[in-house]
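Note that one protein chain of the assembly has been removed; the remaining protein chains are unaltered in position.
Moving on, here comes chain A:
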Amino acid sequence: MRGLKPVITSILNSYSGILFLPHPLAGLGILILLTLLSPNLGLSGLICVLSAYLAARFLGLREDFLRLDFYIYNPLLVGLSIGYFFRIGPLSLIFLALMGIFTFLLTYSLSSALSYYFRLPVLSLPFVMGSITAALASYRYSNLFVALHPPEFFWSPHLPLWLEGFLRSLGAIFFMPHPVPGLILFGILLVFSRILALLSLAGYLAGTLTSYLLTGSAHQAFSDPNHFNFVLIALATGGVFLIPSPESYLLALMASVVAVPLTEASGIFWEKFGLPAFALPFNLVTLLMLYSLGLSRYRKLTLYYRGTPERTLDYYLHRETRFPRDPDLEVPVSGKWTVWQGPNGRFTHKGAWRYALDLVITDEEGRTHTGEGLDLNDYYAYRKPIFSPVTGRVVELVDGLPDEPPGSANRDYPWGNHIIIYDPRGFYVVLAHISPGTFRVKKGDWIVKGTLLGLCGSSGYAPEPHLHIHIQSGPEIGTPTLPFVFSSYLKNGEFRDFSLPPEKETLEPAPPEKRLQHILNLLLGDRYIYEILDRKGSRQTFALRVEMAPDGTFYLTDGKARLYFAQRGSAFYFLGYDGSIRSPLRWFFLAAPKIPLALRPHLRWTDYLPLEVVLPPLKKELYLLLLSLYPSLLKPRGRYRALGKLDFEGEIFYGKQRFKVYTRLAPQKGFEEIKIQGSGVFLTIRRKEDERQG
């Protein structure tokens, strides 16, 4: 029976998934609502989606069925559309089952094709095709009993025109174009996501008011049930496929308005065939938007929708601002270098080659050479070692071009001696202007990060010795470049990660120390006992264990809360927190969201903290809605400073709250002591003993 649970969850999710709220409780609510208000409708949908599941199971696609996530709502919607027109009887049951299987296959194939070729979601395209097929086919099936009375309601509230129209449209999404189910649906939206609730209303009003403007008839505009398309477009664009932000909200309104003529046109077109227009405008407009934004490398596309826009936003705010999506490289040099030309640089980093860095060494006066700089040997960067920034394979290596004397440049071979390394993450790294005859690797070599490649030179278009680095999409030199970041570096004594220093700034590699790597390599099975002391002197003992989540991330747990962690680049990170704000694990996150693995006195760094470790749940939800409107409203930030090789202090501030934290690592393994002070909190967490299990 355990195997059934994910299936039930998945089917329930499909109900609420229509509103982009894959949550079993919301799904159950909608299922009950449908069945209660119109048993015919509810049963038809259920039968259709169940037959889709049985077919998937029969074909051995059970896992795929589950993986389709909430897009499994397509068979459901087709079921609803059939149930809307026909009464349930033996024949319509067969029809429902057939259409369910057909729509499942459509969803399965289309979603794969769309995501593979266009990186697009399938949305409800299969439903559009399935329901049109069903409607056309049913012309011939005279044995089907037409549902004479579409769902009727005993009570009809008197509402303002726009509100009634909005609620009716909301209900129309589930084939119940009536304010009562609309109101209930809106309630469900409101409970699970304020952002979606807000978007649904805004999208509807934007689209419908435009339609009113064009048609000149308020009654016509507000009574057209097809206007549910505006609602869906706004939900999808503003909150689901883009990270919620003022920008995404504007785009959502724009998309809803743009969809007005299309909705009208398709309504008239399908009317000719006596068919309802369904959700074609929603699909077309949303896919068009997404495809164009994808092409233009729009930076705030949702990579992984986390169930509600709020959760997506939360994840984006603390994860993606901490770890951007661009590939991370290691600093390919040793010592302190200066960015001479950054991305979109003044000289040569333009157009398709804009994501590139040129590095030189400068002295205290900012000069790149001693003396007059007439000799190559005067230049600090000249013949300094260059290291591999990635682990990968050398796919091209050009050597033998001479170092150009200062002030001259080779126009015929602008890249000079260069090396191209393929990184299995799917891109190519280019390092150029290497000094001839200094390569220590050869074509075909597999090299790891930090391998000595060669020495910096001035071959090619290089008026003075410097290192050029970029990543590109193809193996040929000169293929368009891609953005990248350095996983870690020091900027004037400050530890930075997953970013690029701007032009004229210095950077220095921050290689991890073996000892700290070891201390913070918390292993499965480790168990640490801590005691927590507060101001009143009360003591409490708790134990932490290391466990692994199904996706391979490790976490510390006290049995309930989970604190995810990992070592990345040159630092140890707490990645995320699941659990009550009362768990002591939360203090670990506050005290040490990131620990550079090369602590030394005066080393400084900053980090952003996720909302769940600083705010109680309700407040957090409210803040997320506000943050989507004013992203700069609240950024819980911590500033940290190392005191010694194993301890550091920090200051955390958000809103009016301020904390002082202190962390000391154990000389052998893990955390030794954590102190928190401020905003009414005064506590110490101290290691008591620990034990290791097998």
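Convention: a residue touches a chain if its C-beta (ideal position, glycine included) is under 8 Å from a C-beta of that chain, and two chains touch if they have at least 3 such contacts; residues count from 1.
Everything that follows uses one rule, which is that contacts and distances are computed from a predicted model.
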### Message
Given that one chain of this complex has been left out, which of "Amino acid/amide ABC transporter membrane protein 1, HAAT family", "Cysteine-rich domain-containing protein", "Glyoxalase" or "Diaminopimelate decarboxylase" is its protein name according to UniProt?
### Response
"Diaminopimelate decarboxylase"
#### Entry: From A:87, A:354 or A:515, residue that would touch the chain that is not displayed
A:515
## Note on the structure
Touch with the missing chain holds, among A:24, A:385 or A:483, for A:385
#### Entry: Listed residues A:62, A:393, A:449 or A:491, member touching the removed chain
A:449
### Message
On chain A, where is the contact patch with the chain that was removed from view?
### Response
333-337, 361, 363-364, 380-381, 383-385, 387-388, 440, 447-452, 508-509, 511, 513-515, 601, 644-645, 667
